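Apart from one protein chain that is not included, each protein chain of the complex appears where it belongs.
For chain A:
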Amino acid sequence: MTALTIPAGMPQYDDKPRFDVERVRADFPILGREVNGHPLVYLDSGNTSQKPRQVIDAVARYYAEHNANVARSVHTLGTESTEAYEGARAKVAAFIGAPSVDEVVFTKNATEALNLVAHAFGPHAQDPRFRLGPGDEIVISEMEHHSNIVPWQLLCERTGATLRWFGLTESGRLDETNLDELVNERTKIVSIVHMSNVLGTVNATARITARVREVGALLMLDCSQSVPHLPMDVVDYDADFIAFTGHKMLGPTGIGVLWGRLELLNTMPPFLGGGSMIETVKMTGSTFAPAPARFEAGTPPIAQAVGLGAAIDYLNAVGMDAVAWHDKELTAYALDALDTVPGLRIYGPKVPVGRGATISFTLDGIHPHDVGQVLDSLGVQVRVGHHCAKPICDRFAVPALTRASFYLYTTTDEVDALVRGLDQVRKVFA
């Protein structure tokens, strides 16, 4: 690569925020283990991230020192638990730039958050923006995770509405050529992925948002892959809803987030009925609490919320700008390195611009399962299969893909280990 000289007075590469990856790695106990006699090379962070000691300790400390149920106890432990749980909500709100803490609804994962919003639509919805029936349209895209496809398909089956979608370009970006026709006066909601879990594509949402506003529809972004990796400001993005999950951003499993504009959340019907979500209950009927409680029936994932709060503290200490830049440099390195492997084809953008640290590929004539198995024997953990996004595989006419996905603890040495492993794969199946 030719070294480019950036003129003085312009932002220099050295100005970019950076962190010490080795110091970060030292915080993750699991990164010290071996797999099949080799040092662990964990390249499956898009699936779930590893957890730093700080998060593991926060969950353990919560159980050891504060454990009680939330939002109902007058005793000291109950108060401490409620403060810990609500404190985590405040951290999430600040992390994504939410104007109000009440706009953060804890769910069990991003899937539940997406289903919750889909469930608000129907023929009898109070608010006309959620009223849906035959002739109305919902728009998704061909690069969605199944969790942003199936809830909308089910909704369309229930209501007779029509599901439509953006196609993909050959380079794995959203095809917006028919935007004005696709998103129109019949569109009630556009729900698209912010960063693809397969292609790594980060969708530029501005044009779509402008069109959504023009036709008076709602906009939901599936941020499961983006919130862990990029600075997020929901006001900047001008979305109506976003969904993401804790376990992909250093937090525990079992906790997800729905962020929605408060005014919308408070017109939506409850999702699950039960304790904590009511205003008053009589045998003849009930009324419901405002958001977020309205959507948090039953005992919530308290320790998991505390863990997510600790994960956000950790990410803030490193700095999300630094995380994003680390991802970018690593992705640039990996794209170049993978390009040297004979027979390897990358699906998704081949430049480290407008994409995240997730790279999916095929190796000529070798099934991804076999690729993954040989890599595992060398300690390299990658995901293989259709990645819960089968329409992408169909779009590119491949049965399955191998995916390497990185995070703030991933090193260039690990990318090298992947490339060496792929040579080994080719030897076994030569």
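Just so it is clear, a contact is a pair of C-beta atoms (placed from the backbone, for glycine too) under 8 Å apart; a residue touches a chain by one contact, two chains touch by 3 or more; residues count from 1.
Please note the rule applied: contacts and distances are computed from a predicted model.
Q: Absent chain per UniProt: "Nickel ABC transporter permease", "Iron-sulfur cluster assembly scaffold protein NifU", "dihydrouracil dehydrogenase (NAD(+))" or "V/A-type H+-transporting ATPase subunit K"?
A: Listed in its UniProt record, the absent chain's protein name reads "Iron-sulfur cluster assembly scaffold protein NifU".
Q: Among A:168, A:393 or A:417, choose the residue that contacts the chain missing from this document, as touch is defined above.
A: The missing chain is touched by A:393.
Q: Among A:33, A:53 or A:369, which one touches the chain that has been omitted from the display?
A: Considering all chains, including the one not shown, the answer is A:369.
Q: If you put the missing chain back, which residues of chain A would it touch?
A: Within chain A, the residues that touch the unshown chain are 36, 367-370, 373-374, 377, 384-386, 390, 393, 399-400, 428-429.
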